[in-house]
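Right, one structure below, let's go through it.
Excluded from the complex is one protein chain; the other protein chains are retained at their positions.
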Amino acid sequence: MNVTTDKIIETVGLTVAFGSGATSTTAVNDVSFFLDRGEAFGLIGESGCGKSTILRALAGLNPDYSGSILSGNKEVGHRRDKAFFRRVQMVFQDPYASLHPRKMVQNVLLESLIIHGFDNHQKRISAALDAVGLGSAFRYRYPHELSGGQRQRVAIARALIIEPEILLLDEPTSALDVSVQAEILNLLKTLRRERGLTYLMVTHDLAVVTHLCERIAIMHSGRILEEMTVERIRAGEVKEEYSRNFLAASIGYKPMEYAS
Amino acid sequence: MTDKIIDNSAPLPTTIGEWLRAPVPTSPFQARTQQLWLKWWRLRSNASALFGLCVILAILAVAIFAPLLATHDIFEQNLAQRLMRPSAIHWLGTDELGRDIYSRLLFGARITLYIACLTAIIVAPIGLLIGTSAGYIGGWVDIVLMRIVDIFLAFPSLILALAFVAALGPGIQNAIIAISLASWPPIARLARAETLTIRKSDYISAIRLQGASPLRIILGHIVPMCMSSVVVRVTLNMAAIILTAAGLGFLGLGAQPPSPEWGTMLSSGREFMLTNWWIAAIPGCAILLTSLAFNLLGDGLRDVLDPRNG
Partner (left out) sequence: MAEPLLRVENLNVNFHTAQRVNHAVRGISFSIGREKVGIVGESGSGKSLTGRSVLKLTAKAAKVTADRMSFDGIDLLEASERQMRTIRGNRISMIMQDPKFSLNPLMRVGHQIMEAYRLHHRATVKIAREKALAMLEAVHIRNPDRVFQLLPHEVSGGMGQRIMIAMMLIPEPDLIIADEPTSALDVTVRRQVLSILDELITRRNAGLMFISHDLNLVADFCDRVLVMYAGRIMEDLPASELHNAKHPYTQALLESLPRIDRPVDMLQIPTRDAAWLNGPVLKSGEWV
């Protein structure tokens, strides 16, 4: 790996706990990782391993964390400002839940532009819709008139219209059919290439993460077990027992033997 | 399904029906109208809601055209013709002062609708704003606002309205203020409950990540989602408002005689109930019909506007 100092995002000892006192549970425990500018980094693990919690803490949706989050070698505050959101955007897992049911596609995109004080609204909206392959015909549509894949494209357009540097992807294809998943993955790959975006992707699907990311961290019960390049995952070179099981289970179904 | 590329060069719609059903709306106005059209479609298939709507529209028309439809002066007393049964001259009979009940009923519709609508207009925004703010901001704002709501809810609304009217003095305006004060808390409660579920949803997280301020989120994103259930609730409340207004009138604390308010009419007819039933029964039926119509419409609107139905 080449050593660069251009860490666009870094977490140091990130810990997130829910509840307090005896009932508190630590969802994320002392997690440190970084993203170089322009790379795609994947966090993979099963439900409850803390991967989504990390993403929400990074995005600023959960300000109650300890440890620090650095952006461009500067620590960011627990309450994020507009300038942060201008640089970091997120795409959610469920495209059926992440679009306001009563807002037209055009208004969804327009609002982001107004909040961040952009000009040339109409031109930018058209450009954003074209970039995600929807075209202007979708401008005056409501979310319930769109398919899952189309909605996810709108969500991606909303994230990209204010030209961020980093895209946080929370299982962006897990609610979609395989053919639509292929479309969205291709779109994400193309957009990253064209705009030099940095991706942080969270998923439980090994095949998806190896397709999109170059560097992958396997998480288990709130910790990063190991971090490796995609080539090593493909070759099956993992150190931890859990990672090996996870890899085996991700490939297909093989009956399990029970010692009874 | 794949994302189909829709042909934009389709021929321009020539009729309103085509314009309403066009698969690709070309303006925001057309898109919104299409949505309304769909809702109307759904409402139309609900017979009882449609009946309610028709009755309300009829009452509204009656109220507007009361001077044209009335056969007599509503304040003119004619003691010679007091307590007449319904006849060709006095279609619904006369009251104890010989006034024409039919004409008074028409003008009474104006007062009833005036009270109901004004109350709704006052109550809905207050309830919405307080409920959504409490739900979205949370913390001590929520605690303070909801305890106030609890205090208001602890009293039966008619008693509360009575107390206000007693303090402010009788009259229609004061009745409206009193009824409004008594009926915003349930709406605030409803809006808060809706907000609590909405605030956790991804689309609110998404707009927060766009950097939107809390005010923008509440007004632009949460209020529109609460709106439909509030509209339904207010429509259903209309019946209660009408009854409360009539109740206040009946008790002599709302509209004052000789105003033809239905509750007041009912109240004055009470003495003659056993001998001259129509004096009390006719305004009573009008109150019943109007509240029923609002209830039916409210039920139908719930089916149409519920966000869970898309």
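Residue numbering begins at 1 within each chain, and the chains themselves are lettered A and B in the order written.
In this section, a residue touches a chain if its C-beta (ideal position, glycine included) is under 8 Å from a C-beta of that chain, and two chains touch if they have at least 3 such contacts.
Predicted model only: the values in this text are computed from it and were never measured.
Contact with the undisplayed chain is limited, among A:32, A:66, A:122 or A:179, to A:179. Only one of A:154, A:206, A:225 or A:238 touches the absent chain when the whole complex is considered: A:206.
The missing chain lies against chain A, touching residues 46-47, 148, 177-183, 185-186, 189, 204, 206-208, 210-211, 230, 233-234, 245-246, 249-256, 258, 260.
As a convention for this text, only the chains that are shown with their structure count from here on.
Against chain B, the residues of chain A that register as touching in their complex are 59-61, 81-82, 85-86, 88-90, 92-94, 97-104, 106-107, 111-112, 115-116, 133-137, 140-142, 144, 147, 149-150, 153, 155, 158, 162, 179-180, 183. Interface residues of chain B facing chain A in the complex, by the touch rule stated above, are 1-3, 5-6, 8, 24-28, 30-31, 35, 201-203, 205-212, 216, 220-221, 224-225, 307, 310.
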